[in-house]
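Every protein chain except one is present and positioned as in the full complex.
When the chains are written out, they are named A, B and C in that same order, and each has its own residue count from 1.
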Amino acid sequence: MTVTTPLDHLSVFETLESEVRSYCRGWPAVFDTAQGARLTDEDGRSYLDFFAGAGSLNYGHNNPVLKRALLDYIERDGITHGLDMATTAKRAFLETFQEVVLRPRDLPYKVMFPGPTGTNAVESALKLARKVKGRESVVSFTNAFHGMSLGSLAVTGNAFKRAGAGIPLVHGTPMPFDHYLDGQVPDFLWFERLLEDQGSGLNKPAAVIVETVQGEGGINVARPEWLRALADLCHRRDMLLIVDDIQMGCGRTGGFFSFEEAGITPDIVTLSKSISGYGLPMSLCLFRPELDVWEPGEHNGTFRGNNPAFVTATAALDAYWADGQMEKQTLVRGEQVEQALLAICEENSAYGAHFRGRGLVWGLEFADRSRASAVCARAFELGLLLETSGPESQVVKLLPPLTVTPEELDEGLRTLDRAVRETA
Amino acid sequence: MTVTTPLDHLSVFETLESEVRSYCRGWPAVFDTAQGARLTDEDGRSYLDFFAGAGSLNYGHNNPVLKRALLDYIERDGITHGLDMATTAKRAFLETFQEVVLRPRDLPYKVMFPGPTGTNAVESALKLARKVKGRESVVSFTNAFHGMSLGSLAVTGNAFKRAGAGIPLVHGTPMPFDHYLDGQVPDFLWFERLLEDQGSGLNKPAAVIVETVQGEGGINVARPEWLRALADLCHRRDMLLIVDDIQMGCGRTGGFFSFEEAGITPDIVTLSKSISGYGLPMSLCLFRPELDVWEPGEHNGTFRGNNPAFVTATAALDAYWADGQMEKQTLVRGEQVEQALLAICEENSAYGAHFRGRGLVWGLEFADRSRASAVCARAFELGLLLETSGPESQVVKLLPPLTVTPEELDEGLRTLDRAVRETA
Amino acid sequence: MTVTTPLDHLSVFETLESEVRSYCRGWPAVFDTAQGARLTDEDGRSYLDFFAGAGSLNYGHNNPVLKRALLDYIERDGITHGLDMATTAKRAFLETFQEVVLRPRDLPYKVMFPGPTGTNAVESALKLARKVKGRESVVSFTNAFHGMSLGSLAVTGNAFKRAGAGIPLVHGTPMPFDHYLDGQVPDFLWFERLLEDQGSGLNKPAAVIVETVQGEGGINVARPEWLRALADLCHRRDMLLIVDDIQMGCGRTGGFFSFEEAGITPDIVTLSKSISGYGLPMSLCLFRPELDVWEPGEHNGTFRGNNPAFVTATAALDAYWADGQMEKQTLVRGEQVEQALLAICEENSAYGAHFRGRGLVWGLEFADRSRASAVCARAFELGLLLETSGPESQVVKLLPPLTVTPEELDEGLRTLDRAVRETA
Partner (left out) sequence: MTVTTPLDHLSVFETLESEVRSYCRGWPAVFDTAQGARLTDEDGRSYLDFFAGAGSLNYGHNNPVLKRALLDYIERDGITHGLDMATTAKRAFLETFQEVVLRPRDLPYKVMFPGPTGTNAVESALKLARKVKGRESVVSFTNAFHGMSLGSLAVTGNAFKRAGAGIPLVHGTPMPFDHYLDGQVPDFLWFERLLEDQGSGLNKPAAVIVETVQGEGGINVARPEWLRALADLCHRRDMLLIVDDIQMGCGRTGGFFSFEEAGITPDIVTLSKSISGYGLPMSLCLFRPELDVWEPGEHNGTFRGNNPAFVTATAALDAYWADGQMEKQTLVRGEQVEQALLAICEENSAYGAHFRGRGLVWGLEFADRSRASAVCARAFELGLLLETSGPESQVVKLLPPLTVTPEELDEGLRTLDRAVRETA
């Protein structure tokens, strides 16, 4: 996203906050309140949000159902910070998660609270896989994004972010994600050969970590059959399959887990972002019970018991996942986006416009790789928050709240269309 | 801490939650509400809290001043999840932090929001130090604790936690913390020789990371002159000094920063735990402005803009740090603890009891290294939450809220005394 | 190769020498003398040698021309051990190497004596490449073999040998060697995509290390056009190309360097094995002059000045490389081998026999992957020394001295044919 001239009211950010800040550069406003799919800045200007906290706000900003539960909990002095103590809020969450999410899907997982961020969850998943298998190596995919702490960063693709590590990132090997080699190579031909050949030079991996749709990597959508073949490969070759569902889980692609469509059962699953429902820091690491070889306290963290988040998480599961309505609605809204993108791409076929997506995550790309940033910058001026993704920020990423109304969706898509036209 | 028999009402924790859970084993209750220095379980039993969320609740549970600010913010739909966008809540925090914390102490730091957990802050500090210096190696100290993600874990001392990594942890070298060699060796003799000798085999470090008081490592208190000598060594030998003030900052030892007493200015400081004041996930990485070589977005994280935490953090700074009252009170409370521990140790001199501490962090140790766990278990039965620390859990750790009343403190110390007597 | 019952006269090997010994297990004889293509054991039995010291005896055992020079040098007390001092023997070698090898081929290389073994040369090549490019990562190929010290082992493919490291081998990434994916994938498609994509997750390599024919890896022959495409890729993507010519150089494939056929000029070349001509330990690392950024003594080694080896090396260059006879003869002998293998494979087409090779290095493989070991064991009984290669020892490897006579070659090939028939 392009960097715009600083405004005066931004000054403390410019003088005191580190240069590492990024979103605030592309969206030079000071936001104040938010509700559903809309944010309002301190000057009263309203923005439609098609970014949804990078997927952390699937139920919209300050969702009233969750807000009520949260306020009630805080008002009655429900325990806030609970480390990994047993609390009533945590029990309610665990019981609801089991009842609403795991049992109906026949998923046998144990639940770990690894700390409140996605990268905490990924770190715990990688540790566990290495401990279980007694091997160091992990396979990830081209353009994967799994987090910024050293364990997660080593399986993240982005060269710019990797360089930030300050040490050589090792123990990870990238394999081609689905479609990466444009269909010129049979799926997993290379990976399978490396594994079967005792002379290949690949350190045998403990695990494979994958996103079903790569959000940061450019909205790359894996086909269900590709995911099934991957699960089968992992099973046959004695590697654990970790699905990082931090951005694509919690209903983003339709089903609660993004891998449901493929009919696979990963060995380990990471969840974060929208699991609390309210944008509060929370994450989970789920795994098959036979993998639960942790010693007490072998992994820990101060904020792994963020009880207000458990409360909103429970409320969100109750409100949205007790039946199949949310999933159906997401798919319907997804079709609405697809139609709009189809029209935009037809209109812009001269610019090599094309799109891809699933559920309510979509990407729009142009032959000119700088166009996406221009589109997002123009969209901001028009009151729509849109981000780019991909290694060269070459993809416009659509990630509206799942609770967006058809009217809001339509409004945002029309703004996108206009932003595209006005950046031609 | 000893593991106790499960109760029926714990069942979902036992069946669904991972074996990695730990505190809930030593404290087999289901906690429900909390206020100030007290928690209440679902059966209505009350507990006095001398653990304070491992130092995350310096202002007590659900502090009413912060609670009001938090409720107001949530009620008015203040933005909750803000990535690193500019928000009014974040601006208020930054301005207050500058006004109340940095300026009066003449600290020139830039402020980075590296993600909401301590380990996020440590990872960012290590990355930055390596990037600035172009070296991989970092020196840490015996019995250091800096976090569970791979970067932080590599500079953490505990062998059990290190083993959880599943890969060899490298790029870190331990040096003896203050008092480690019982005064038999001049301070920094070994470290300085390694640095000055081109044949020593030490990879030249980018940075040294230190806690002024090691909380997890056994309440090991560095003398101010030791810290000053360390700062001087770092300066002379071109290494950055990182003070990890996650557990000891925010007033735990008296001053806002634990290093103030020594009169040093670290190059990088990490804060978390009590910075939000309310037990909400939040952390900061502070550094000298000339170190701010980050590219925009080079380090990021979904929950680095936890705005409700900014709100309570601002309220806490305003309420407790606008003047020097909090610092004075902590030192007074500390003396109260010291007197009580002195009495306990005199009474138990036959058991080799001794203690140490600063401000409101204290440790009590016995010749019998298993005694600490027994004391904590008995304290729990008597309604007092106490944890052990140290590599063999051999130290009883006292970490009451800073807002504890003299009466509560007295009550807890009497309970501790009783628990000690009853485990003799 | 199969392990045979120990004989009495082997006892000191069995009781005193480590279990790591290998060739002596498959060839249970005590060898005494050798001349040309023949060895004689202590019982007077003669063996035809189609292994040639794993490529170290291209001019045969105890070649009389070199022997005379060696004896003269020793007799006149020519300096034996010279570290990296200037000596007359070293000067003669350098001048001859320049005159006979480098100048006629228009190769601009500087010459480094990195220690007397192949792995010393590879270690120095990798160090230099990393130093020049300031990057840690190196790309190697499936089934590569570069040596047993940790630097070389990290770019070697064999899983069994890699496991011997006792540490995770990192900083290397394998790519598919020519033919590895059976023509299903365009050459370098994957490698190029990884390099061009800033999100691929590949740490940018300092260098690529390759053998033109993989000797240990199973006699895998790279096509000239594949090598040219690789050289081009390295050039375009700013990676150094290292050709490890330790086994295939010194005329094994015809030309002095095995890469001459492809018309490429690698940035760095390693030579060892037959460079001394007499089986004496010696190795070289050659590189473009602009890469000569070594500081004096930055890499060293006690035996890098093995002067008797310089003497025989000089004599070998003078005797065999002053004109093009050796190259022509090798190609003629190679055709003789090819014809014989063609006949064997036609005869054994039912067993899936197939072969491949170049110059005087050839491999014979059967559908039954254990057949190669059986053939070699039978050949030994018939008086022919033959070794297997490949990750499963599935390839019979033919590596006769380049100085083998047509009659000896015919004899050995007939023995091979018989061994194949008798192991059907």
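Note that in this section a contact is a pair of C-beta atoms (placed from the backbone, for glycine too) under 8 Å apart; a residue touches a chain by one contact, two chains touch by 3 or more.
Quick caveat, the model's predicted, so the values are computed rather than measured.
Novice: For the full complex, can you list every visible chain touched by the one that's not shown?
Specialist: Contacts of the omitted chain with visible chains: A, B, C.
Novice: Which of C:25, C:223, C:237 or C:369 sits in contact with the chain that's absent?
Specialist: In the full complex, the listed residue that touches the missing chain is C:25.
Novice: With the full complex in mind, choose from B:194, B:313 or B:360 the residue touching the hidden chain.
Specialist: Of the listed residues, the one touching the omitted chain is B:194.
Novice: Suppose we count only contacts with the excluded chain; which residues of subunit A make the list?
Specialist: 167-168
Novice: Under the stated touch rule, tell me which residues of subunit B contact the chain that is not displayed.
Specialist: 136-137, 140-144, 155-160, 162, 168-174, 176, 180-181, 184-186, 189-190, 193-194, 197-204, 217-218, 390-392
Novice: May I ask you to list the residues on subunit C that touch the chain which is not drawn?
Specialist: 3, 10, 12-13, 16-25, 27-35, 39, 42, 53-57, 61-62, 67, 70-71, 74-88, 90-91, 94-95, 97-98, 110-113, 115-120, 123-124, 126-131, 136, 147-152, 154, 160-161, 163-168, 171, 206, 246, 272-273, 278-281, 285, 287, 292-303, 306, 308
Everything that follows uses one rule, which is that only the chains that are shown with their structure count from here on.
Novice: By C-alpha centroids, what is the most central chain here?
Specialist: Taking the mean of all protein C-alpha atoms as reference, the closest chain is A.
Novice: Using mean C-alpha positions as chain centres, tell me how far subunit A is from subunit C in Å, no decimals.
Specialist: The separation of the two C-alpha centroids amounts to 50 Å.
Novice: Let me have the rounded angstrom distance from the C-alpha centre of subunit B over to the C-alpha centre of subunit C, please.
Specialist: 58
Novice: Which parts of subunit C, given as residue numbers and ranges, touch two or more other chains?
Specialist: Within subunit C, residues 168 contact more than one other chain.
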